[in-house]
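Removed from the display is one protein chain of the complex; every other protein chain stays in position.
Presenting chain A:
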Amino acid sequence: MTVLIERVRNALGPELAGPFAAFVAVMIVFGFAAPNFLSRATFGSVAFQLPELGLLTLAMLLPILTGGLNLAITFTANMAGLTLAWVLQSQGGVDAGIGAFLLGSVLAIAVGALSGLIMGFVIAYTKAHPILVSLSMMIFLRGLGEFLTRGGDVSGIPGFLAPIGYGSIFGIPVPLLIFIACVLIWHVLLTRMKLGFNTYMIGSNIEATRYSGINTRKVQVLVYTLSGAMCAVAGIIMLARFNSVRVGHGESYLLITVLACFLGGVNPFGGFGRVIPVFVALVVLQLLSSGLNLMGASQHLATAVWGILMITVMILRWLAGRLKFLNTNRG
């Protein structure tokens, strides 16, 4: 039994303690404060809202682990959504078939991956700072998107797409299933694959990694490409949920994804961080905003509470670090 617990602990890692404590705290506080918090409705709304932010957070996670950042995630998602929408429109709009959807999705993911590929190449070869490179890409994509859509919506989506945004299988929302599948892929990638291993190493010291015979450029290019592809998945789900695409949809998610990563124990300078704690952190953030919503607070207040939560977490981490320091000094 203890062996099992040890194995679970090793698999999840110490980073999970913080997010998990926050999860328990949120459940208790809202369980008492909002009588209808512990209901199916709450978890239903969380389950439908989580995937968009979650997929974008996964897209943000990989670059952060290499010590970089991808500020273009939301507009990459928009561009991918637009690509799919255009393909559907050209194939008859509301009457488009399943084939058009599959083709459009492949193209959408290709567009997302291409955006990442370009950033990855520029970052790996020019050694320009990822913030600058992805900021430039973000501005480019926004400008391009607004130019192509003239600032309006692209709508006219066939009805069979609705389940991707709203449907459930065995009571579990489809977007949540897609998100969980992506979480598992990222988890396996980071814990079991060479690319994941090298991502962590690069995040800690790229030169030492290169001296160890790792093709660091290839790793960087792949990381940003995968990040872009994950944005595209988010873009497709957003399209299905809103029944339309507009450049700028989900823009406010950008910094929340960074927040979710740090809340999940990811090192802001790269090299350390796991997928599962980030997943728990996302659930906490979403529960917080749903709980406040139930209590009749405005959405803006929820955002403010996220900020306070983050600051609290930092102070608590510092305190925990000090406590540990004092203990080891005493021992």
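FYI, a contact is a pair of C-beta atoms (placed from the backbone, for glycine too) under 8 Å apart; a residue touches a chain by one contact, two chains touch by 3 or more; residues count from 1.
Throughout what follows, contacts and distances are computed from a predicted model.
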{"item": "Listed names \"Rhodanese domain-containing protein\", \"ATP synthase epsilon chain\", \"Ribose import ATP-binding protein RbsA 2\" or \"ABC transporter permease\", with the criterion being the UniProt name of the chain not displayed", "value": "\"Ribose import ATP-binding protein RbsA 2\""}
{"item": "Residue of A:147, A:211 or A:318 touching the missing chain in the full complex", "value": "A:211"}
{"item": "In chain A, positions touching the absent partner", "value": "188, 191-194, 197, 200-201, 204-205, 207-215, 271-272, 328-331"}
